[in-house]
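See structure below.
Here the complex is missing a single protein chain, while all its other protein chains stay put.
Chain lettering (A and B) follows the sequence in which the chains are written, and residue indices restart at 1 in each chain.
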Amino acid sequence: MPSDDADLVHTVAAEPAAVRVSGLSKTFGAHQVLKSVSLDVPKGSVTAIIGPSGAGKSTALRCMNLLERPDSGVIQIGSHIIDIDHGVSTRNLAALRRSAGMVFQNFNLFPHMTVLRNITLPQQRVLGRSRDEAEAIAHQLLARMGLPDKGSQYPNKCSGGQQQRVAIARALALGPEVMLFDEPTSALDPEVGAEVLEVMKELASEGMTMVVVTHEMGFAARVSDQVVVMADGGVIEKGAPQDVLHHPEHERTARFLHAVLER
Amino acid sequence: MNVLIDVATDLRDYLPELLGGLRLSVILTLSSLVLGLPIALALAFGVTAAHDVLRWACVAVVEFGRGAPVLVVLQLAYFGLPDAGVTLSAQVAATAALTLMSAAYLAEYLRGGIAAVPPGEVEGCLALGMSRRDTLRYVTVPQGVRIALPSMMGFSVMLFQATSLAYSVAVPELMSRAYSIGSSNFRYLSMFIAAGLLYAVIAIPCTWASVYLEKLLNRHA
Partner (left out) sequence: MIRTILAGLPLTLLITATAMALGTLLAVPLTLGLRAGAPPVRWVCRVVVDLFRGVPQLVWLFIIYYGVSAGDARPTALGAGVAALGLVASGYLAEIFRGALKGVAAGQWEAAAALGFSPATTWARILTPQAARVALPAYTNYAIALLKDSAIVSTIGVAEMVFRTGQVARTSDMGVFVYVFTAVIYIALSAPLGMLSRRSDIKLREAVAR
């Protein structure tokens, strides 16, 4: 058994969390949507956030890149830290958002631009890449997503699953340290959703740090390293998938899982 | 039946002069649109600005431009301003008045269009780390204008028809020409019908085009 000193050294030398939020709280009018939510996502791992509707899962995720502004808390992505109580500087925020890529339930592609331009424009405007460089990277990513010929098409000509994969490519093109997924397959048919989950699985196996809000229990069980269960604005349970999903400690978790598996 | 023959003869005889008037009507329309559009874009953002004075000023301009009858604004520009020391020629006065009107109406359409841009797209931009300026430039404004386009085209047709009122401030556009020819050959009815047809020949196809454009844009979105 290692001595305490060795333990300490090991802990200090371990990879820092790629994503860490602590004390996230938010109130909408009279309703407290987030009650001091805290969680860590180690680098290179996948965390799935599950729970009943209205639990605040999406809100918590959207607080991570400040699409929603929490009332208090500390957000850390990679080496960028934002402490709400100390104010949010624009530069800091921009840097944090560059390190975190986000994929939305409704894709949020730009309908008036081709698929290629959807992916190249952010590279050019946010990272200052040249057009040629941006296009080369875009083509690479499209090929990786299994959509090598879709560049010149408009989003509305692509299926839902294809659009979501374009959205993933668009986020990846900026080279983020972390990828945030907000119910990426909820707006898709199960068959089509599977394509997207495949891509996400590959991304995970390549070592991307991912936080995924999802209803896909299969994905949570097989791909994630940590499952976080939220309900009523708070984290009620977290741990390894086999523990949380098969041997939940809390009654609320058990109830939720039971309802989900029943369907 | 006499009337129709009259109209035909008058068109043949006076077409060049009438077309000269029509040309001026079109020039008035286009210059008011070209000048009014950038102002309208600024107003569209101004009416929702955080700064109180700026917002009230923009709202006042929009409400005045949309709420005042065109005839009143035209007469204000041509007959009223001289009392305040600003004397404008007929055409300049008419253009100024119509520009104000265009800016006000187009501002409302643009504001509606911009507001109708799906917020998710703006969120997509923010999540990618795009600056607010870039978000406006590449996503919000292009989409907003696209959405507002059918209404703006419809307005342009209305503006074209409104130029007929410039006759009352001595602008030698189509109506003025028709009226002055009519007062010399006493065939008012056929002159006005001829003028009406000339307006219709431009206005009706433009209206059809804007309806077609609306259908086209709805398919793309």
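FYI, a contact is a pair of C-beta atoms (placed from the backbone, for glycine too) under 8 Å apart; a residue touches a chain by one contact, two chains touch by 3 or more.
Everything numeric in this text was worked out from a predicted model, so none of it was measured.
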Visible contact partners (per top-of-document touch definition) of the missing chain: B
Contact partner of the left-out chain, one of B:Leu4, B:Leu30, B:Leu54 or B:Val72: B:Val72
Residue of B:Leu18, B:Leu33, B:Leu165 or B:Ile181 in touch with the missing chain, whole complex considered: B:Leu165
Chain not shown: contacting residue from B:Gly80, B:Gly120 or B:Pro142: B:Gly80
Those residues of chain B which, in the complete complex, touch the missing chain: 63-64, 67-73, 75-76, 79-84, 161-162, 164-165, 167-168, 175, 179, 182, 188-190, 192-193, 195-197, 199-200, 203-204, 207
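Keep this in mind: only the chains that are shown with their structure count from here on.
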Approximate Å spacing (C-alpha centroids) for the pair chain A, chain B: 48
Residues of chain B defined as touching chain A within the complex: 118, 120-121, 123-131, 134, 138-139, 142-143, 146, 220-221
Chain B-facing residues of chain A, complex: 65, 67, 94, 97-98, 100-102, 104, 106, 108-112, 121-122, 125-126, 154, 156, 167, 170-171, 174
